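With one protein chain removed, the remaining protein chains of the complex are shown where they sit.
Then we have chain A:
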Amino acid sequence: MNSSMNSDVKENDVKDSGVKNSSAMKTAAGYAAGLLFGLGLAVSGMTDPARVVGFLDLAGAWDPTLIFVLGGAVVTTFIGYRLVFKRSAPLLGGAFQLPTKQELDTRLLGGAAMFGIGWGLSGYCPGPAIASIGGLSLPLLAMLVTMVLGWFAAKRLA
């Protein structure tokens, strides 16, 4: 195992690693991540609010699909992160940026509570709402506009 300082020095010394730090590579990696995410939402049916509300509707005709999506995603990420964190740094440079906060404060729990109400009303969380832009409708557009306003409002309150 290298210490992170040593491996940084080595990487900078290697001439053919110019692409490593290029912003084009980072942008391409970001696109690939978004594409995989969007494919996953589409294949799983999470771009259909009826599937989401169906899962949340325990007293109705319950639709278990979401639990398979969440289960598949969490288990894959759990294993994936364990492999990724064997390295001391991300492949394209910089450092792993992980949340360090530990407190279970009112902002966290109050925010999550509000989010859940909006999620239950619409069947959209931010990912599926944005991924569904290809099938844009007036109600979805309305939701996207106020969601962005909500993000600005949260920033103000911070």
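Here, a contact is a pair of C-beta atoms (placed from the backbone, for glycine too) under 8 Å apart; a residue touches a chain by one contact, two chains touch by 3 or more; residues count from 1.
Everything below uses one rule, namely that contacts and distances are computed from a predicted model.
Engineer: Any idea which of "Thiamine pyrimidine synthase", "Membrane protein", "TlpA family protein disulfide reductase" or "Branched-chain amino acid ABC transporter permease" UniProt assigns to the chain that's been left out?
Structural biologist: The record for the missing subunit names the protein "Membrane protein".
Engineer: On chain A, where is the contact patch with the chain that was removed from view?
Structural biologist: Contacting residues on chain A, toward the hidden partner: 23, 26-51, 53-54, 56-60, 63-81, 83-84, 87, 89-92, 94-99, 101-104, 107-127, 129-135, 137-140, 142-155, 157.
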